[in-house]
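Here the complex is missing a single protein chain, while all its other protein chains stay put.
As written, the chains take the letters A and B, and residue 1 is the first residue of each chain.
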Amino acid sequence: MTRVTNPHHIDQPMGIGAIEHLFDRLWGLSRSLTGNGVRQSFEILHEHIPYDIHEMASGEEVFDWTVPLEWNVRDAWLETPDGRRIARFTDNNLHLMGYSEPMDQTLPWSELTSHLYIDNNMPNAIPYRTSYYKRNWGFCLTKNEYDQLPREGDYRVFIDSSLEDGSLTYGDIVLDGISDREVFFSSYICHPSLANNELSGPLLQSLIYKYVSGLQNRHYTYRFLLAPETIGSIVYLDRYGEHLKSNMLAGFILTCTGLDTHFTYKRSRKINSYTDRLVERVLSSNHCAQNVGIEIRDFYPYGSDERQYCSPGFDLPVGSIMRGVPGEYPEYHSSADNKDLLSFPALLDVFEVYKEIIDEIESDRFYRSNNPYCEPRLGKSGLYPNTGGEVHSREIRALNWVINLSDGKHSVRDIVDLSKIPADTIEKSISILLEAGIICLGGM
Amino acid sequence: MTRVTNPHHIDQPMGIGAIEHLFDRLWGLSRSLTGNGVRQSFEILHEHIPYDIHEMASGEEVFDWTVPLEWNVRDAWLETPDGRRIARFTDNNLHLMGYSEPMDQTLPWSELTSHLYIDNNMPNAIPYRTSYYKRNWGFCLTKNEYDQLPREGDYRVFIDSSLEDGSLTYGDIVLDGISDREVFFSSYICHPSLANNELSGPLLQSLIYKYVSGLQNRHYTYRFLLAPETIGSIVYLDRYGEHLKSNMLAGFILTCTGLDTHFTYKRSRKINSYTDRLVERVLSSNHCAQNVGIEIRDFYPYGSDERQYCSPGFDLPVGSIMRGVPGEYPEYHSSADNKDLLSFPALLDVFEVYKEIIDEIESDRFYRSNNPYCEPRLGKSGLYPNTGGEVHSREIRALNWVINLSDGKHSVRDIVDLSKIPADTIEKSISILLEAGIICLGGM
Partner (left out) sequence: MTRVTNPHHIDQPMGIGAIEHLFDRLWGLSRSLTGNGVRQSFEILHEHIPYDIHEMASGEEVFDWTVPLEWNVRDAWLETPDGRRIARFTDNNLHLMGYSEPMDQTLPWSELTSHLYIDNNMPNAIPYRTSYYKRNWGFCLTKNEYDQLPREGDYRVFIDSSLEDGSLTYGDIVLDGISDREVFFSSYICHPSLANNELSGPLLQSLIYKYVSGLQNRHYTYRFLLAPETIGSIVYLDRYGEHLKSNMLAGFILTCTGLDTHFTYKRSRKINSYTDRLVERVLSSNHCAQNVGIEIRDFYPYGSDERQYCSPGFDLPVGSIMRGVPGEYPEYHSSADNKDLLSFPALLDVFEVYKEIIDEIESDRFYRSNNPYCEPRLGKSGLYPNTGGEVHSREIRALNWVINLSDGKHSVRDIVDLSKIPADTIEKSISILLEAGIICLGGM
């Protein structure tokens, strides 16, 4: 299980230039639920996160689902009656409906039309459409281009794709910590040329991974998953669902984190989970979030992979910090969700919030007293003044608080809140008591 | 256990005329805890509710109680020293104290007086008195008549009653539904000529029974009990207490529902039971209740049969909607609680409230997902668009909500409240998912 890999080159923090460069290299690849576009993306991302790459064969059953066939595309276009090649896959891979079957056929407009997709609300944008679980084919066009197509004559439909047994590719990596309680970051990789609703996730995951991998004496274990949306998290829960149920301290979906708009936090399905309390505390004191505004929402069962993690059988403490919520900005699922729309500074602001979250988690712990019955004798460990009679200092009181609340149920944050003693004093007491063998790690 | 009987003639709804006619036929019968007056009443009521009639023998032990002897009366009166027959049972059966033993004796006033009962606060009314568990006899008179009786001379006391081994009569009926979760309506039949505090209950029960029996595709099971107060519900709990504990979804005492006054809802002993939430929601949106006023009371351990159902060992979710609370209106337990006092329109308003309650229950359910781990693949059942990429409709979101909250703990009402999606959309999702075998009925 220990898979900590920390090659030198991924230790360097990424500036906007590097992020943008990574974005550019990932942008044109033809990703879908499966296929070589995903594998190529992992090859590039591997320079930043040394994912363990897993392949799960088409046809494997996972809960109510089946791993789909693998889809790959070499080329695709439509030829108009007047011989123009339009909707060229090589111009923009959004032109071809995801999972379109291979085809080379000439059709009249009347038969073609039900296979053409446009977005009336975004007349200049190519919509993003897929047909994963029903064999079909289709082309996506801007409304403007569509309106000008001749309504008569024959069109040639050319799709040089393969749709056959293969495998689904996903990557994960675990950065072990002292504790086996895990912090989970899940993102997806399955959309072709989409920016906020695809690349903002893996880019942010790279930033977070670098940050966590660089943490000295990491306390918690961090798990990163990058997989196709929905079927990918279902595959992962099929393998790790029970493990995550018993080990997850906090979990986060990385999706749609790059628009220059306010922060939205979507809570986990549980009421007031550790994740929820943590994110809300951090957001409420984060300067940037304060400036652009913060919206807190209760869980709802649509959106991204929280649908799977928060299904009633798992009900994991997984929340999602977003800037630009899926389905709620007009460019969503269209060619207009592109680099022009994305704000790299906005994405970096989200990263700053995650750094604070990770710092908070890293600084928070649950302890158990090794002497729960009566107080331990601190003088044995030199932690108590030899001379009795003086009013005790705040340092001694902090020791008392920590010992009294080291019951596996109160976190350090709880102790700080209840004692009203500054966190650094409490932290110091904890390390003293830990060293003296008076308390030990334990509880949630 | 299946005893659904639905003869044609009871399907017709009753208007005020029919209710009044039923009232008139039941009015004069001499009911008590036991005896032929109760059986005659059941014979008449049977035209409206085909109760299963049960007889439990005198002397049977039920919890801390014993089924009493059976009491029947042919005639009773007092003869004054001047030869007038007064307090004639045939004039008003309230004149004879309930369970008076047989007697034919001549007594001076001084010996008679301790057996005479009047109500000083209601000088024109005959009070209602009983002596169920101690052998005794007595006559109840208006104060006005009592005041004019000669204080000298001998009185003849004539009571042609029998007090002997027999049985206690009660009727119940169960209208089965798809679910074995039960809605329970309990009323009593044991008082002679009393209107609000006797006949309003069985009359309302008849109305409710007709309504429930006419429901197409009844979802829940409905149980109706009509029995003498206290000992009757104790007998019933002796037989069905454990069954009711495991199956009762909601329960109602039908008592004192016919005065032209405000509504009083007396909560169940549990805090915030399903019954309580339901009644309070319905009352707060019922036009008539709003107009006359609504009083919500916490449970208290006196009143009617909720005393038994809400005893600490059972603690069933049984509440009571009243108009004119037992013991709190001056005519209570006297000959002034008669047809003149009763308001049939007021009673029908209570029936309207119960219809709304039943409709609410019928439209509410608890489900369990057959795929609690991850989402089920809706596309398999044709419930998901084949083409992915478009923002999901409210209908799809409703499916997601229902699946996610089908955990046996959230009712449909909860789902409506949490999702803020209109109830009809949620309902539609539920029937779709039920049909597709994705969820099943379950939970409370």
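As a convention for this text, contacts are C-beta pairs under 8 Å (C-beta built on N, C-alpha and C of every residue); 3 or more make two chains touch, one makes a residue touch a chain.
Just so it is clear, the structure is predicted and the values come from calculations on it, not from any experiment.
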Contacting the left-out chain in the complete assembly, out of B:Trp109, B:Tyr132, B:Tyr211 or B:Tyr240: B:Tyr132
Options A:Ser246, A:Thr387 or A:Ser431, residue touching the unrepresented chain: A:Thr387
Would you mind spotting which of B:Gly98, B:Pro202, B:Pro376 or B:Gly389 touches the chain that isn't drawn? B:Gly98
At which residues does subunit A meet the chain that is not included here? 369, 371-377, 379-380, 386-392, 396-397, 400-401, 403-407, 418-419
Given the full complex, what residues of subunit B touch the hidden partner chain? 62-65, 97-98, 117, 127-134, 136, 138, 230, 233-234, 237-238, 241, 269, 298, 300-302, 307-308, 310-314, 327, 332-333
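To be clear about the criterion, only the chains that are shown with their structure count from here on.
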Report the inter-centroid distance (CA atoms only) between subunit A and subunit B in whole Å. 57
